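A single protein chain has been omitted from the complex, and every remaining protein chain is retained in its original position.
Here is chain A:
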Amino acid sequence: MTRPWFHVPLGALAVTVSLAGAALAADSFIVVQSTTSTANSGLLDAILPEFTEQSGIEVRVVAVGTGQAIKNATNGDGDVLLVHAKPAEEKFVADGWGVQRFDVMYNDFVLVGPSADPAGVKGGSDIVAALQAVAKSESVFASRGDDSGTHKAELRHWGNADIDVKAASGGWYRETGSGMGATLNAAAGMGAYVLSDRATWISFGNKDGMEILVEGDDKLFNQYGVILVNPEKHPSVKAVEGQTFINWLIGPDGQAAIADFKLDGQQLFFPNAE
């Protein structure tokens, strides 16, 4: 008798297919399209178990940039949107893709850069003046360049500073086209200035020679909002479960959980639902 070796992979197929079935058999879950800052900082991992325990609803988080999260939600690939770009969120609702937008929490953006600070902006609290100094000294600036909430905010500040970054793109202005963490890694490698949300910066493990140089400007306010994807546009949306999650997030329990989340003793997000 011969022993065909291809029996082995077929056995593996039987095992793996049955495993795949088990993995898919979760009874009640929602998909939340969210941003890297909420997921990578550990906030969602910290607060979601409490919600799941109370409600029996599992929350599956897809963490991408705000721009992509909104596009995915527009395609119906999610039940709830939790992002940070208020104008884009309001447009999402106005266009009928979302039901209603709620404020959830805020933190702020910070200008991070090399400790050597070639543009001489350290200690400032005026983001517009700081960006003008960066541009004038042609110090390297790493931009997300990915239509994320942080990227949109950064472009607003450049606009206020009256600087045409498009013209400098590829020169001192470098668009990484990737997430906050990848852009921070790139900035660390290039000795570049970079705009980051504070939560990602605090939880970032590769600070290597970089520090916060400008903070505290009112313009650096970073508001997060939550929206139920409109079930009238996408009947597959789990409206009841999704709204249950939103109600929890903007209710006393969710707001307290957000406030309780600390990293290195620092609170990263400040609840401000009405």
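The working rule: a residue touches a chain if its C-beta (ideal position, glycine included) is under 8 Å from a C-beta of that chain, and two chains touch if they have at least 3 such contacts; residues count from 1.
Here, contacts and distances are computed from a predicted model.
A single chain of the complex does not appear, and UniProt lists its protein name as "ABC transporter permease subunit", one of "Thiocyanate hydrolase subunit gamma", "ABC transporter permease subunit", "(2Fe-2S)-binding protein" or "Response regulator". Residue in contact with the omitted chain (choice from A:Gly123, A:Gly170 or A:Gly205): A:Gly205. Within the set A:Ala63, A:Ala119 or A:Leu213, the residue that contacts the chain not displayed is A:Ala63. Residue A:Asn185 is the one among A:Thr66, A:Ser143 or A:Asn185 that touches the chain not shown. For the chain left out of this panel, the touching residue among A:Val31, A:Ile127 or A:Ile227 is A:Val31.
Residue-level contact of chain A with the missing chain is found at 1-6, 8-10, 12-13, 16-17, 19-20, 23-24, 26, 31, 36, 40, 45, 60-63, 72, 74-77, 179-182, 184-185, 188, 203-208, 234, 236.
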